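Each remark here refers to the structure printed beneath this line.
Only one protein chain is missing; all other protein chains are in place.
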Amino acid sequence: MLTDFATVLVFMVLGAVTVALLLLVSRLVQPRDPTPVKLSTYECGEVPFGSSWVQFNIRFYVVALIFIIFDVEVALLYPWAVIFQRLGMVAFVEAFVFIVILLAGLAYLWKEGDLDWVRTMQDAPARKEGK
Amino acid sequence: MPLGNFASLIHFLPELAVTATILLLVVVHVAGKNRQSAAPALLSLAGVGAALLLAALQPASAGRSLFEGMVALDGFAIFFKALTALATIVVIFMSMDSGELAGRSQAEYYIFLLSVLLGMFLLTASTDIVMLYLSLELVSIPSYLLAGYLKGRESSTEAAMKYVVYGATASGVMIYGFSLLYGLTGTTQIGEIGRALATGDAPLPVLLAAVMVTVGFGFKIAAVPFHMWSPDVYEGAPTPITAFLSVGPKAAGFAVLVRFFYTVFASPDVAAGVWKISSRVDWTLLFGVLSAVTMSVGNLVAVNQTNVKRLLAYSSIAHAGYMLMGFVLLTPAGLQAILFYLVVYLFMNLGAFYVVILVANGTRSENISDYSGLGSRAPFAAVSLAIFLFALTGIPPFSGFIGKVYLFAEVINRGVYWLAVVAALNSVVSLYYYARIVKVMFLEDPKDSTELPVPLFPRSVLCFLAIPTLLLGVYWEPVARVAANSVKLLAF
Partner (left out) sequence: MGLDKLLVISAALFCCGLYAILTRRNAVAVLMGVELVLNAANINFVAFSHYVSRVIGGQIFAVFVIVLAAAEAAVALAIFLRMYATTGTVEVDAADQLKG
């Protein structure tokens, strides 16, 4: 029942109080003498340069997006696979139609060149023209 | 008795036609060389036309439950299938004429458009909350992409971003409401949920679930306070999509609102000819206030707008408010009024947006000030726009008047006088801003007096939209009869 959560609640409150107390104590006793060098980001003694918000190649996102779509296809096929033998042909046909529709999507990705990790040079102008 | 999966297919032909067209469009896109050709548009026209025909041929009398109770085939669903397919056909014509979309990849655009149509077909017919959620997302997700279709134009991308943030939030809240309903009743069939709620007694969780579900549906029909996305999205999206969103998904949203709420929270009382509310929620007050607030906010904010698309966005919020008047009453006549108004609204609103596209093609502007002297620059377009705007105001003898008469009559018959008064005051406000555009068009001198040519094809489409707008104002009986026959909901 809910009362069992009382232990958790006490634990959480104690944890929060302890952390707050420690921070407060260190705040009170620490010497404060900031210099620009001290305030800079610690990067193993090196002088940091540039922002840490570097740009990743946009292709990673595209691959991730494609992955999501085919990932959830599997999520839908799991329940189907469990009872596939019991349902027999009907289930097979239904899953087949489902996969054929997804294949149309795959063909689209292929044609758009989103499956190529390194895009070939002659593809680039063709894509620009299409957009 | 619900039909099985394979037996249902024969009653599922409109949806299958749209699905086949979508797949064909993918093939055309993948195999085709020229991405700007008109082939995808013509193919979509053929596909949607076939779907419209197949939907019209479906027997309305015998209600059926398809796919093990997932989808219903009843007069109500058929009515909305025909309505949304018709709206899509007009939007395809608009898209072919639109200067904004010229030179962009065509097939993808129509794939998204037809996906929304498929979603609307399913949404208006779904009788299971799983199907309802799936089809609602099928309407929403391609809509986000369509709103942002003008790649490289900042306002279009911004519209898509706002749409997706609001849309995802609304659907998340709605799904939580669904999960509560499922927990209270133990079933996902809306008919059975309704029966379980009628016998059970847990007013607070039911009210909470109802409010959460209303968030999702309210977002779709852009009812205040869930309307915040709509002016921005309507302004930033390509104009044909703005027109589409203001008619298609809005109609589908009304359909699902009616089907869901009437099945889950009310039960038909055959003797009295009304629905009875099963829970103890004060329905009339709740939705009456929603309706009044929606129309007032829409109309009052529309008064200050300088951009025509934004003005029409607020006016479309106001019209959602008018239509909600029919929803609060729990009578078949109220529903008939909504259905009739949606037909009228389709022609007048799409017509107004069509003129906006034609003017924007010539002037590259959507500001009301650039409409000055349109009466002499493009008389045909200006007169058509005036017709559509007066119809939207609800002035006799235009069709909007008849639509409003039906809505007002039912509200007054049921004694909800305060709502009728609010709606009447709102109509007066709306006259001000609609008439302002007409005044600018005909009474102000043009800044630039060159003639704006309107080719033959757009002229004929405008005629196709203007004739029903005028005709339904004097001879509306057949459409009213169809609407009356279509309100027979199938409650499984």
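Letters A and B name the chains as they come in the text, with residue numbers starting at 1 for each one.
The criterion applied here is as follows: a contact is a pair of C-beta atoms (placed from the backbone, for glycine too) under 8 Å apart; a residue touches a chain by one contact, two chains touch by 3 or more.
Quick caveat, the model's predicted, so the values are computed rather than measured.
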Among B:Asn5, B:Gln36 or B:Thr169, residue touching the chain not depicted: B:Thr169
Residue among B:Phe80, B:Phe93, B:Tyr144 or B:Tyr371 that touches the chain left out of view: B:Tyr144
Residue numbers in chain A that touch the chain omitted from display: 1-2, 4-5, 58, 61, 64-65, 68-69, 71-72, 75-76, 79
Touching residues (missing chain, whole complex) on chain B: 129-130, 133-134, 137, 140-141, 144-145, 148, 151-152, 154-155, 157-162, 164-165, 168-169, 171-173, 175-176, 178-180, 182-183, 186-188, 231-232, 235-236, 304-307, 310
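One rule holds in what follows: only the chains that are shown with their structure count from here on.
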Residues on chain B engaged by chain A in the complex (per definition of touch): 5-6, 23, 26-27, 29-30, 35, 104-105, 151
Chain A residues within the chain B interface of the complex: 90, 94, 101, 104-105, 107-108, 110-111, 129-131
